[in-house]
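Take a look at the structure set out below.
Every protein chain but one is kept in place in this view of the complex.
Here is chain A:
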């Protein structure tokens, strides 16, 4: 989710009311239970809701081929902001709306500082250039 979220860890506030009321819209960053491994949760951006057509680059590292798909009813299409290094709906398909667990509100900057001090020895999980963070901490628009 670079450059939106930090590579080495971010503490975010996720609210759990909106998805029960059906107020998840394209552009929201959501917390989603992974359809591939039910023990993990993913944080991705909703690109399209059920019924919409979505056009995406299938494999941006290797080619420019695009594909257009209609998202099935009751599903959402999620993508990471960093399409070069993200496992999302381009690999495992549209995700049923019932797997959405919350919507990300904002980043807790104080907790991020604590987390970065605690995890200062953790090495990045993939060789990527770290983008500068925005200072405001507001992700939801």
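Criterion: contacts are C-beta pairs under 8 Å (C-beta built on N, C-alpha and C of every residue); 3 or more make two chains touch, one makes a residue touch a chain; residues count from 1.
Just so it is clear, contacts and distances are computed from a predicted model.
Student: Out of "BHLH domain-containing protein", "F-box LRR-repeat 3", "Mitochondrial inner membrane protease subunit 1 isoform X1" or "Aspartoacylase", what name does the UniProt record list for the absent chain?
Tutor: So, among "BHLH domain-containing protein", "F-box LRR-repeat 3", "Mitochondrial inner membrane protease subunit 1 isoform X1" or "Aspartoacylase", the name matching the hidden chain's UniProt entry is "Mitochondrial inner membrane protease subunit 1 isoform X1".
Student: Which of these, A:17, A:36 or A:117, touches the one chain of the complex that we don't see?
Tutor: Within the whole complex, the residue contacting the unshown chain is A:36.
Student: When the complex is taken as a whole, what residues of chain A touch the one chain not shown?
Tutor: Residues in contact with the chain left out: 22, 33-39, 72-75, 95-99.
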